[in-house]
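Only one protein chain is missing from this complex, and each of the others stays in its spot.
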Amino acid sequence: MQRTTMDLWVGLFVAAGIGALLVLALKVGNMGTYSAAQSYTLMGNFENIGGLKPRAPVKSAGVVVGRVVDIQFSPETFDAVVTMNVDSRYQFPKDTFASILTSGLLGEQYIGLAAGGDEIMLKNGDKIMKTNSAMVLEELIGRFLFNKASEGDSGKK
Amino acid sequence: MTSETLVEINDLNFSYGRHAILKGINMTMPRGKVIAIMGGSGCGKTTLLRLIGGAVAPSSGYVKIAGQVVHELSRDELFQMRRKMSMLFQFGALFTDLSVFDNVAFQMREHTNLPESLIRDLVLMKLNAVGLRGAHKLMPAELSGGMARRVALARSIALDPLLIMYDEPFTGLDPISLSVIGNLIRRLTDALGMTSIVVTHDVQESLKIVDYVYFISEGVIAAHGTPTEVRESIAPFVHQFVHGEEDGPVPFHYPAESYASDLRLRSSFA
Partner (left out) sequence: MPRRIVIGIRGIGHRVIDSVWRLGRASRFFMLMLLKSTTSLRRFNLVIREIYFTGVLSLIIIVVSGLFVGMVLGLQGYETLQKYGSESAVGTLVALSLVRELGPVVAALLFASRAGSAITAEIGLMKATEQLAAMEMMAVDPIARVVAPRFWAGVISMPFLAAMFSTVGIFGGYLVTVVLIGVDEGSFWSQMQNTVDFRYDIVNGVIKTCVFGVAVTAIAVFEGYDAPPTAEGVSGATTRTVVTSSLAILGLDFILTAFMFRGMS
């Protein structure tokens, strides 16, 4: 008699434990977003990746379509080679533009894909040719000041 | 003392490090008898039981049970032998997380594949033999000391052993429980044809029920004989022990320097 109620409690305990693990995996973690789906690999060379890190999202039109898996420095071209996994459901034309963007002013950095108009689609292992590096704050300020200076010059004339 | 020998102890020595506990013990225990091993506290009685049960190995000599030398057995063979013997611990050593019923059923469930209905009948029979059939649902914490001892006794006869060892079965019992346990030991031994080894220092109770007595003192057998022989013995140690005299071969005083010098009395006073 006592044994069966004990079994019931243990059963409930194990079920609650598995339930908690599932909640963690699906609701809290990002298991739903990528690992279950098939994906293909794309690469891109960037002059400067700024603060991009592995596992950063790859977005297109604001939707997460994949993740950065690897960032290497290429000793031949002296730039960064970024490898990303993109969900197989989403295909991108060959002339797609990849840029490193920042969400918000100080938020995390991600790769934004802007689709081009080519008929041919990118395949697994392809390299994205058109890339745009991360904005580095110092460069931005530098460019801004330079523009101001040249504006001032032209205004005088 | 003509019946078949179950336990034979030959020139048994045991020591902890350099400290010799048992020195040259010889005993023969025939089937179907109740044998008492008596002696003062710390004389090595419990160690002797542990040697018989194979819990420790002797320094030299051997214990032979039903023809097998205990300390030469492998662990599996020893466990096989232990199914034929059992031990009643000083305070019963009932499993506190199991009910009285489950305690008695423990060995049957561990060692046999008997159906649960048969186990139930057997357990109730064993409990009935110690008069506690009605208590089978209780937990050990709900039992009095005497009842716990009786349940432990029922548990130790669960698999009808050839040999039962009792480690101080009378300690801490009131006179009624004490004679109940004593009579049970005698009755069960006779009914089941087993051999009982009772380690005790309760002289009066055990002399009533046993067939043969060994006295151990300082690691050797100081005396042995039937209860009648023992009662009439004039050997000083036995006399002191049986009659509970304060001083004798076992001194009242722990060995010490002379009283006078310990109190630093001047020699003129002493």
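Note that the chains are named A and B in the order they appear, and that numbering of residues resets to 1 at the start of each chain.
Everything below uses one rule, namely that a residue touches a chain if its C-beta (ideal position, glycine included) is under 8 Å from a C-beta of that chain, and two chains touch if they have at least 3 such contacts.
Note that this is a predicted model, so its numbers are computed, not measured.
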item	value
Selected residue (touches chain absent from view) among B:A20, B:A93, B:L114 or B:A235	B:A93
Interface residues of subunit B (partner: the chain not displayed)	53, 55, 79-80, 82-83, 85-87, 89-91, 93-97, 106-107, 110-111
Sites on subunit A contacted by the missing partner chain, in the whole complex	3, 6-7, 9-10, 12-14, 16-18, 20-21, 23-25, 27-33, 35, 53-55, 57, 64, 104, 106-107
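The working rule: only the chains that are shown with their structure count from here on.
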item	value
Centre distance in Å when subunit A and subunit B are each reduced to the mean of their C-alpha atoms	77
